[in-house]
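Data block below; observations after.
Of the protein chains in this complex, all but one are displayed in their positions.
Per-chain numbering from 1; labels A, B and C assigned in written order.
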Amino acid sequence: MFLSDNTAPACPEVLNYLQQYVQNSVDHPYGGDQLTSKLNDIVSNIFEREVMVFPVLSGTASNCLALAAMCPSTGAVITHRNSHLSVDENTAPHFFTGGAALHQIGGGADTISPEELSRFCAKRPWRDVHSAVPRVLTITQATELGRIYSTEHLQELGAIARHYDMRVFIDGARFANALIQQNVSPSAAVMPSGASAMTLGAIKNGTFGAEALVLFEPELFPVVRQKAKQTGHLASKMRYLSAQLHAYFKDGLWLNNARAANSAAKQLSGLLNANPHCELAIESDTNQIFVRMPDALHQHLQDAGFDIYPWHVEDQACFRLVTNWATSNDHIDAFANALRSY
Amino acid sequence: MFLSDNTAPACPEVLNYLQQYVQNSVDHPYGGDQLTSKLNDIVSNIFEREVMVFPVLSGTASNCLALAAMCPSTGAVITHRNSHLSVDENTAPHFFTGGAALHQIGGGADTISPEELSRFCAKRPWRDVHSAVPRVLTITQATELGRIYSTEHLQELGAIARHYDMRVFIDGARFANALIQQNVSPSAAVMPSGASAMTLGAIKNGTFGAEALVLFEPELFPVVRQKAKQTGHLASKMRYLSAQLHAYFKDGLWLNNARAANSAAKQLSGLLNANPHCELAIESDTNQIFVRMPDALHQHLQDAGFDIYPWHVEDQACFRLVTNWATSNDHIDAFANALRSY
Amino acid sequence: MFLSDNTAPACPEVLNYLQQYVQNSVDHPYGGDQLTSKLNDIVSNIFEREVMVFPVLSGTASNCLALAAMCPSTGAVITHRNSHLSVDENTAPHFFTGGAALHQIGGGADTISPEELSRFCAKRPWRDVHSAVPRVLTITQATELGRIYSTEHLQELGAIARHYDMRVFIDGARFANALIQQNVSPSAAVMPSGASAMTLGAIKNGTFGAEALVLFEPELFPVVRQKAKQTGHLASKMRYLSAQLHAYFKDGLWLNNARAANSAAKQLSGLLNANPHCELAIESDTNQIFVRMPDALHQHLQDAGFDIYPWHVEDQACFRLVTNWATSNDHIDAFANALRSY
Partner (left out) sequence: MFLSDNTAPACPEVLNYLQQYVQNSVDHPYGGDQLTSKLNDIVSNIFEREVMVFPVLSGTASNCLALAAMCPSTGAVITHRNSHLSVDENTAPHFFTGGAALHQIGGGADTISPEELSRFCAKRPWRDVHSAVPRVLTITQATELGRIYSTEHLQELGAIARHYDMRVFIDGARFANALIQQNVSPSAAVMPSGASAMTLGAIKNGTFGAEALVLFEPELFPVVRQKAKQTGHLASKMRYLSAQLHAYFKDGLWLNNARAANSAAKQLSGLLNANPHCELAIESDTNQIFVRMPDALHQHLQDAGFDIYPWHVEDQACFRLVTNWATSNDHIDAFANALRSY
């Protein structure tokens, strides 16, 4: 139940939207439909600028299609050594880009500091063609540990990227959760980085099979579309992916869902923090909680029906709990009872 | 309306199934859920043998994941020169396999004869490593022109493939339509070919975003799964793809839908055949119709709201009409009226 | 002995040049040396324009590095269905380009006519992203059957390529042999096609491990260099490849060698044509001969020490004899004797 935000169901608004609006739709395939074409306006409104949107089945595909459009096959992508791209995408970044390298940096557990980025870019002896030259910087917002890059931080990273002729890509698998915590507009949250593209994660937060790849550089769109066809990601009935995203952005559903998840995490985190057997491993800002507890307590919670992953924050063993839009007060209460009964 | 089976909506049973069964589902991600694991049994029953099923977003991905699991990157795939793989998958077969070649053969417009397959395999001087050695034979059932390989035909092709150490793959994007027309069991329709895997197309016939990749060689499954992760096709909430397939196979929905589409095609074909301005370009057995007509009549039908693609059967210009599960008597009547009013 | 021009030894001028000039050379690796940098001038003089040259180990690498620099991974290359790229490069074109498709056309046995190229480009329904859009046209000069595209022919093909926004690439594995027969300048022979790059084959004609990839579009050079590093084709001691090419172009060695091979072929062809058991399968213009003869005669020649490949010109079985720069009058006389003694 707290295993992953991927265990959450699709939210009712999304399924209802599919039922009501799409059931009898007859429209053009491969994104030539009206729902898909309207997505651009919806997301352009959200970011207060012209953007292009490409609906994609999975986070992996969404991230890697963006990289494939932004990085030549002989180039490299700078990413945090603990990022999803580094540790959880199998070999997808190499495969989609046709061979590009990942330069994995990061002194801290989940963020890249401007200093280390500068140092890495400046010091590396990019001797001719022998090293793979970095062409893209990826930033995960919120980070893998649920924390947030400040606007100033993004601005500094973006300036360094520009200086070294790199594009910026934001992996926003949990961007909505970050936004709620930051309490700024989507545009204010992202644009200081000078990002060319971002994944706007939706599957963890309410849809069931649609992520939005948002292109701030519209000229990337035809490349993404070609690459999507090549990789089997040009859905013939794309309007059913787009429909999920329509419902997702309608009436602020995406933000409400993230707010619910963050709020549940705060309650859960409070419970754990107050428990004498538990100690938070880090302070997360969003919907993930990293906590140290005795193995016996973990077993006790598992037995009570709470599936929880063992995790690592750096070399430190701990456990990860993740809340989602559907985490209810009942879930929290049940968990509190289980904790108490240990 | 007769543009493509991809214009059809998802069928109500599929959306209802999602609503009823999945809305409140909390289950493991990445195919570790109960709906996905039950799929193997459902499809094993259909084919009367143990199979493994992998739910995939698109036909391109489904075909190409199979090829990637069956063909080494330095090998080749034999396919008909007019097959979907040859002309409609962009560069996906090369990309998924990491470079494999396509040997495009076919004296006839849509089928490969045993004689030409034998001749091609025997005569080619597979001089050492210079030619890409064929490792997979692909067969499209029903064909791109809506016709059907007989059981005997498949058996002969399969025997040749085995003789030359090739696996067989069936692209069954419209397999259900073929089955209805053949009036045999799925197993009798496919197994004579000795196929290792097939795509069981569903998107054109009722689902909106789920195809079934069926593996008759279960040892291919882990390779497909790895490759699916690498290509962004391992859906985190795979149960929503599996649910579509559950609904699709329930109570024979897939066969009923195909029957409806074929039957509508027969009516349509009869209308066109009876019309003095029209002449069928070929006799199709399933839900596609290829017809020659004056451009003025095509324009007249377009104006009446019937979107119809210009097409080619070999070098011969014609038009293609496609029916689907949702084609109703009303549609047919409206079309008959439009024809009459020319 | 007449098996292939690849059986010929390196010519003495090439080995002597290595001995004299390079033995004690200490110079920069990876092409930063003086011999490599002077190559640009040498070949620029030959083509009477600024070109860049990249020395490569093999014909496959030379052809495919060019394609990789000219064709996006989601594009396609048009090539003759019997060209070396189509039948003798295994899967290299797909691999180097990261997935690009080959569109194999050609009504004639070895050349592409302007009419069929136009028809192919015009008629194909390049429906959006579904087909791989042609971005490069490749032309083999001399052709696989030893014949020659006229200047006018190249000009027409080039104009069509430009019209459809394709670059032109010349596979010049036997370009020197073509040049001798055409009796025009290298520039006059190539530039009417508007080629962006060509392979200037040397290995079959005197060097032992160096081909020249000639770039008429200098901006392709850094892409080729990156791709060469990625594919293991950036030789650390590149000056030893460049040295072979220096010797090859010095004092017209490349043309003299080709002249000798063509002249030997004419003698051989005359012998065969005069023999009552033999019939030329086609009239070749350069150093390849395609001849029909009884299998018994073929066996007789083999027994006499003349290795000769069975071949096909289209579906017609025949034998291929290839001469090279080292084919001597003694060889020809010995062959004449062997023929007579049948």
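The working rule: contacts are C-beta pairs under 8 Å (C-beta built on N, C-alpha and C of every residue); 3 or more make two chains touch, one makes a residue touch a chain.
Bear in mind the structure is a predicted one, so any value in this text is a computation, not a measurement.
Note on the undisplayed chain: of the listed residues C:28, C:123 or C:163, the one touching it is C:28. Within the whole complex, the absent chain has one touching residue among A:74, A:140, A:193 or A:231, and that is A:74.
Of A:104, A:118, A:151 or A:263, it is A:104 that touches the chain left out of the display. Touching the missing chain, out of B:113, B:226 or B:263, is residue B:226.
Where chain B meets the missing chain, the touching residues are 30, 72-74, 98-99, 128-130, 225-230, 234. Mapped onto chain C, contacts with the missing chain fall at residues 1, 3-4, 6-10, 12, 15, 18-19, 22-30, 56-62, 64-65, 89-92, 95-96, 203-204, 208-209, 226, 229-237, 240-241, 326.
Although one chain is not shown, part of chain A still touches it, namely residues 73-76, 87-91, 94-95, 98-102, 104, 123, 125, 127, 129-132, 310, 312.
Note that in this section only the chains that are shown with their structure count from here on.
As a whole-number value, the distance joining the C-alpha centres of chain B and chain C reads 41 Å. If you average the Cα atoms of chain A and of chain C, the two centres end up 50 Å apart. Remark: chain A and chain B have CA centroids separated by 34 Å (rounded to whole angstrom). Contact with two or more other chains is made by residues 30, 226, 229-230, 234 of chain A.
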